[in-house]
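The structure that follows is given in the form of structure tokens.
Left out: one protein chain. Kept in place: all the others.
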Amino acid sequence: MARAITNRRKTINTAVAWAIGIAIFFPILWIFILSFKTEGNAIATPLKMFFSGWTLESYGLVMERSNYFRFFMNSVILAVGSTLLGLIIAVPAAWSMAFVPSKHTKNILMWMLSTKMLPPVGVLVPLVLLFNKLGLTDTHFGLVVVLTLINLPIIVWMLYTYFKEIPGEILEAARMDGAGLKEEVLYVLTPMAIPGMASTVLLNIILAWNEAFWTLNLTTTAAAPLTQFIASYSSPEGLFYAKLSAASIMAIAPILIMGWFSQKQLVRGLTFGAVK
Amino acid sequence: MATKHSRAAARLMISPAVLLLLGWMIVPLAMTLYFSFLRYNLLMPGMEEWTGLTNYEFFVTDPAFFTALLNTLLLVGGVLLITVIGGTLLALLLDQPMFGQGIVRILVIAPFFVMPTVSALVWKNMFLNPVNGLFAHIAGFMGLPAYDFLGQAPLASIIGIVAWQWLPFATLILLTAFQSLDQEQLEAAEMDGASALSRFWYIMLPHLARAITVVILIQTIFLLSIFAEILVTTNGGPGVASTNLTYLIYVQSLLQFDVGGGSAGGVIAIILANIVAIFLMRMIGKNLEA
Partner (left out) sequence: MGRIVLNKVRKSFGEVEVIPPLDLEIEDGEFVVFVGPSGCGKSTLLRLIAGLEDVSSGAIEIDGVNATSKRPSERGLAMVFQSYALYPHMSVKKNIAFPMKMAGMPVAEQEERIAAAAKALNLTDYLHRKPGQLSGGQRQRVAIGRAIVREPQAFLFDEPLSNLDAALRVNMRLEISELHQTLKTTMVYVTHDQVEAMTMADKIVVLRAGHIEQVGSPLELYRNPRNKFVAGFIGSPKMNFIEGERAASRGAHTIGIRPEHIDLSVDPVEGAIVGKIGVSEHLGSDTFAHVHCEGIGLMNVRVSGEADIHAGDTVYLQPQEHNLHRFGEDGLAITL
């Protein structure tokens, strides 16, 4: 509101908001602290634990013991692979729907969205059987394809809403200025679309990285990403707090940081453009 | 733009996406439907035979089905209640002027980016564990007996964990909606003599209605399929106390190898999800025209 807010009120707002913010963030903060403790200190009473020594020991142990790096690489391959594949398929589709709309465009978009509504468990059985039969279970290729397909509607939608915001007149201006299709795409469309494509990529990497239904059910070891790695800590290893914390921090840190950077664009992607 | 040439190119460019999604939708769906009418158990290969609606009958009359259905509804309803009300209040708070708004935003949004298996495991072991969990420590500090959250109240605990993951989502979207509210409307209402409460009720809430609907519908789609959190924390137990429909189908088909029964469950899950989906599509479809 365009008026002076009393400092007292602003201070109260600040105090309450920070208290709630820290409370919500606390579990992450907690494992962050625990990950720098020794196993012995980690299960000490909280007060004692907090003031004990800091160490990188747990990170070392996690790296050594459980092939963390392989799981991490699998996560990267699946997330990046499915996002790139999705982009290759979605960019032309979104482009044509945004710039050459036909009377079917809306129906196609809605139908694509509807495939996202299909509960994964409804097609779990056939997919597991198909994957076994085709030898795709626990392969990067199989998982990349599945993750691409489940996120494709979101990619198309996000790109569509971003492309739609590029005014048609600008592309026409380029054509009047003598640009052919190649120049139009290269000099005008791509530079204008890059911010939108970047946020699409970011959101999809986040979604693919955290996807935990198909990755848990279709992988075992060779292509298993971090979701599977963490699930393997279920018990009794989960009781080694320091190690679990270090493993968790390593699994979530990259995405947490990416998420923070892309939070503004996230809303649009997550709501299919219904809230901007 | 609208030349014949570009139309043909457009059709060509859109077809890979359409064909792939079509295949992805139709093939497994048809297989699920087909299997659901078969007696088909992976432990008894070669014994498949047509059984009509028997699988549905068994699945629906299984007492676990009713529990799972109820749990699914409780899980979805509970999380929605917490996240929508909490999210609205939190968004309202975050929309106020304060120091370090950006940092608070980052703190609040963080849980959404934590992968489900991590958040489930962390909550289970470090907070809810009756021996070494933080809550047990706090209880001990205050002289209270430790409470075995996952043993005594498994579903409520899972609702809590899932709500923690989704509260940021609701907050972020509702905050965005708040920020798009025209400040002059609020000032006009104030000039018209509306109190803070009536401004919230008559101006802000109607403005939020659409965002709230979107939050409810999108969360519902995801919450109906909650899986990893249950797998990691309780395995659906004790008994079936925290089994939802998704988990029940997983147990039936992949742990008990009953493909036919699992598929019948899958078809039921699809029907339930479709009911929600129809409302969601209407909402977004309207937006597409605007």
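We call the chains A and B, going by the order they appear; numbering starts again at 1 in every chain.
Just so we're on the same page, contacts are C-beta pairs under 8 Å (C-beta built on N, C-alpha and C of every residue); 3 or more make two chains touch, one makes a residue touch a chain.
These numbers were taken from a predicted model, which means no experiment stands behind them.
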Residue, one of A:V16, A:I77 or A:M192, that touches the chain absent here: A:M192
Full-complex contact with the absent chain, from A:L56, A:L134 or A:I170: A:I170
Where the missing chain touches chain A, by residue: 167, 169-170, 172-180, 183, 187-188, 191-192
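The rule is short, and it goes like this: only the chains that are shown with their structure count from here on.
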Footprint of chain A on chain B - complex, ascending: 1-2, 6-7, 9-11, 13-14, 16-18, 20-21, 24-25, 27-29, 31-32, 35, 90, 93-94, 96-101, 103-119, 121-127, 129, 132, 134, 137-138, 141, 164, 167-169, 172-173, 176-177, 180, 183, 186-187, 210-211, 214, 218, 221, 224-225, 227-228, 231-232, 245-246, 249-250, 253-254, 259, 262-263, 265-267, 269-270, 272-274, 276-277, 280-281, 283-285, 287-289
Residues on chain A engaged by chain B in the complex (per definition of touch): 1-2, 5, 10-11, 13-14, 16-18, 20-22, 24-25, 27-28, 30-31, 34, 43, 45-46, 89-90, 92-93, 95-97, 99-100, 102, 106, 108-130, 149, 152-153, 156, 168, 171-172, 206, 209-210, 212-213, 216-217, 226-228, 230-231, 233-234, 238-239, 241, 244-245, 248, 251-252, 255-256, 258-260, 263, 266-267, 270-276
